[in-house]
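Got a structure for you, questions after.
In this view, the complex is presented without one of its protein chains, the others remaining in place.
A and B label the chains in the order they appear, each numbered from 1.
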Amino acid sequence: MMKTSPLWLRFVVVTYILLLVGVPLGFDYQRMFAHGWSGLVAAFGDPMMRSAMWLTVRVVVMTVPLNTVVGVGVALWIVRHPSWRSRLVDRIIDVPLAISPIIIGLMLELAYASNGWFGRPEAALGLHIIFSFPGIVLASVFVSLPLVSRQLIPLLRELGDHQEQTAASLGAGPVRIFLSITLRSLLWATAYGVSLTTARVLGEYGAVLIVSGNIAGLTQTLTLNIGSNFENYDAFHGFVGAGVLATTSIVILLVLGIARHRERKRHEHLA
Amino acid sequence: MSISLEHLSKSFGTEPVLTDINDVVPDGSLTALLGPSGSGKSTLLRMIAGLETVDQGRIVLHGRDVTHTPARRRNIGFCFQDYAPFYQLSVFDNIAYGLKVRRTAKVDIEREVRELLALVRLEAFADRYPRQLSGGQRQRMALARALAIKPEVLLLDEPFAALDAQVGGELRQWVRSLQHDLGITTLLVTHNQAEAMEVADRVVILNHGRIEQAGEPSAVYDNPVNHFVRSFLGPTTPFNGVAVRPHDLTFVDSTEGVAGVVADVIRLGFEVRVVVTFGDDTTSWVQLTHEEAQRRSVTLGQPVTVAVRR
Partner (left out) sequence: MAPNRVTPPTLPTQPPRTGWLRWRSSGLFSPGAQGATLLFYSLVVLVPLTALFSSAFTHGWGVFWRDATATEAIHAYRLTIVCSLAGAAINAVAGLAIAWVLVCDTFPGKSLINALIDLPFALPTVVAGVTFYTLYGPLSPVHLTLTGTWVGITVAIVFVTLPFTVRSVQPVLETMTFSAEAAAATLGASGVRTFFTITLPTLSPAIITGAGLAFARAMGEYGSVVFISNNLPYHTEVASSYIYSLASSQNPVAAAATAVAMLLMALVALTAVSVTSRRLVRGR
């Protein structure tokens, strides 16, 4: 009977969210379409923006699968096969979320720039990390590192390994168990983590700003391109890029919503 | 302080929960609202406390119509099934809560809470927090908290349901004697007929939102008005086409009974449950004391004659 909220509170909350989130989002799209469809299509012809989009896609394609495999593996390792090594990883797993992206970029630069710790061995091997593609991937990997495993670790702890034991007692082999039981029960939580990873990698700004060098047409990702268009008083191209990323975020949010809904359903089935 | 319930009705959406409830809880009595889950007994209790609204009818506390009085102005002590402890407050502050709301002077609060702590035998636990108490201790704390406001009536929602059998049994006796000493009109909700029989001066039996029967426990037990009340208050077994209590059946030596064969003998501590199959393939259950069963040396396959005890 106490579980109600007065009408004015509902009104205040809805207004607050619409003003804080709805209005800026709508404004974003309004500016994106400031010159109509034709203007929008023409904006996509901008070579700098096209190169930035293409670079962002390449970074996502490199980073997301890598962090998904690492995230699933590390989560299984920490929960199912604890040792001092896995506990060490468990300790540092959330570190990237607590550090400012600017500091992450600085750290990577200090370690991997040509005048940094690994400058000499890198030069000897002919590697260029900072101010080039590998550095951008490295920064993206760093900032999104815990997002998959954070979803899986509590779930794995809650699930236990009774299902796997049952399958094993019924004579299933390890590969079959992993595919049919383990991965299956982790599916939606992994999808959730992958969506978060994608959103984070697409949207990373500060860390990439430092490690990429922000060279237009070469090491400029879409977020950097938006920022530099703004600094160069080309707000329209900035808003086109912003609209592209906002749309992608909304799609990711939809996937997140579905994944959360499925995960909750699974939970209700268990209860 | 009597409680009059006059034509009370309540529904949740289209689902009727209580229909035309009429009853008078006498001053100073301990009345048990007894019924299966979903019978509406807890809703009725919450309506009396003002925690649920009334659709139709009136609630009158000793001549004062409180039907639309908010809970906080009714001065009713309520103990929740989960005890609803204020986890962030100490035992002392839990009990003092109602007194602080009433702006009682600090020295009086101190004195009254100490008295209540002594009454519920929690003197040593004043500075503990609810999570550090056992179930029975939390129950007593909740009772002291409800009594602190010197309520006109005391309402207890399934007070012993969450306790293990032994603690619950001890607390029942204690609550019974406490109520006796204080003389406070008390209404207790329970689904456990044994508990109601043991504790209450008066039982009100609810089913599907209606009162089936009300009266003294032994009167209701002995003269149930219908099959529901009979079967709800105690075990029944079919015999000769009617439902009877298994304790009311016995073996007789004469032929004034129904002949059958002993199909199973189950020892239940002090008593023995004898299952008898008759010629027409019906089965009855005869409850004997262990001594009686031994005297008759009941064994499997033995032919017997069953009759209603007089």
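Please note the rule applied: a contact is a pair of C-beta atoms (placed from the backbone, for glycine too) under 8 Å apart; a residue touches a chain by one contact, two chains touch by 3 or more.
Please read these numbers as outputs of a predicted model, since none were measured by experiment.
Enquirer: From the list B:Gly98, B:Pro159, B:Gly209 or B:Gly257, which touches the chain that is not on show?
Expert: Checking each option in B:Gly98, B:Pro159, B:Gly209 or B:Gly257, the one touching the absent chain turns out to be B:Gly98.
Enquirer: Among the options A:Val59, A:Ile136, A:Ala189 or A:Ile226, which residue touches the chain absent from this view?
Expert: Residue touching the chain left out of view: A:Ile226.
Enquirer: What residue numbers in chain A mark contact with the hidden partner chain?
Expert: 1-5, 9-10, 12-14, 16-18, 20-25, 27-28, 31, 70, 73-74, 76-77, 80-81, 83, 85-86, 88-89, 92, 95-96, 98-112, 116-118, 138, 141-142, 145, 164-165, 167-169, 171-174, 177-178, 196, 199, 202-206, 209-210, 223-224, 226-227, 230, 235, 238-239, 242, 245-246, 249-250, 252-253, 256-257
Enquirer: Give me the chain B residues in contact with the hidden chain, please.
Expert: Touch set of chain B with respect to the missing chain: 49-51, 70-78, 80-82, 84-88, 97-98, 101-102, 128-132, 142, 145-146, 148-149, 263-265, 277, 300.
Note that only the chains that are shown with their structure count from here on.
Enquirer: Measuring from the mean C-alpha position of chain A to the mean C-alpha position of chain B, what distance in angstrom results?
Expert: From the centre of chain A to the centre of chain B is 58 Å.
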